[in-house]
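A single protein chain has been omitted from the complex, and every remaining protein chain is retained in its original position.
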């Protein structure tokens, strides 16, 4: 299934620059709490990409698999969703 | 759709007792870090229930909705999954 | 060190009632996504208690330990803070 990921790729390029900025903050020995806040901002930006990818995935691969004939494939795509949720909720 | 939630209900009863235990820890002025650790244990237990419920939901309501004829309903159940993932990943 | 935990204990009592409410939702086979949302609400409420406890802990035990003479105790209280942060950030 073909997706248009140009928006996510663009966001990743921005995140790449953000991470280089954090490297410079550490090289300049900036205040640790400010650095950690920037890392948290990167993680929030990464979460947005994950949510976008999941949304696309559900409305394409998952939809097709569930409407398809292959019962094993159906089980597999649903299991992946549960596992991803499990990973993100681990305390 | 009828689910068997007896296992989750049983787990919630245990969590209820766990929370009463945390109340007693606070009444006895126990070490704060130990109390926070117990709260984290409760949250891990709650996460397990959420994962179990999501798994059941995907394999029943979501499956039925997606295999059904109602396009709006399909969109709705998938949107709910994305939103839940969004909530859990918010930094 | 004596703390006043009456507010946190009160919040835990409310959470206990909330969890019994979730049990009833499951007994009545309510919509799984709504149940998961209620579990997430409980977790947000638990987080607020943890933050409150940590705040009290930092301004009492941690403060006293760091201003005290016992170097091992200083190391220990700081290590506990790092470990707690590590637990909460685990992806």
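Going in written order, the chains are labelled A, B and C, and every chain counts its residues from 1.
One rule holds in what follows: contacts are C-beta pairs under 8 Å (C-beta built on N, C-alpha and C of every residue); 3 or more make two chains touch, one makes a residue touch a chain.
Small disclaimer: the values here were computed from a predicted structure and weren't measured.
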Checklist entry - Which chain A residues touch the hidden chain? => result 2-3, 5, 8-9, 12-13, 15-16, 19-20, 22-23, 26-27, 29, 31-33, 35-37, 39-40, 42-43, 46-47, 49-50, 53-54, 56-57, 61, 80, 84, 87-88
Checklist outcome for this item: Residues of chain C touching the missing chain are 40, 43-44, 47, 50-51, 54-55, 58-59, 62-63, 66-67, 74, 78, 81-82, 84-86, 88-91
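One rule holds in what follows: only the chains that are shown with their structure count from here on.
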Next on the checklist: Using CA atoms only, can you tell me which chain is the most central one in this structure?
Outcome noted: B
Checklist entry - Looking at every pair of chains, which has the largest contact count? => result B-C
Checklist outcome for this item: For the pair chain A and chain B, the C-alpha centroid-to-centroid distance in angstrom is 22
Checklist entry - Roughly how many whole angstrom separate the Cα centroids of chain B and chain C? => result 17
Checklist entry - At what distance in angstrom does the C-alpha mean of chain C lie from that of chain A? => result 27
Item to check | Touching two or more other chains - residue numbers and ranges from chain C | outcome: 87-88
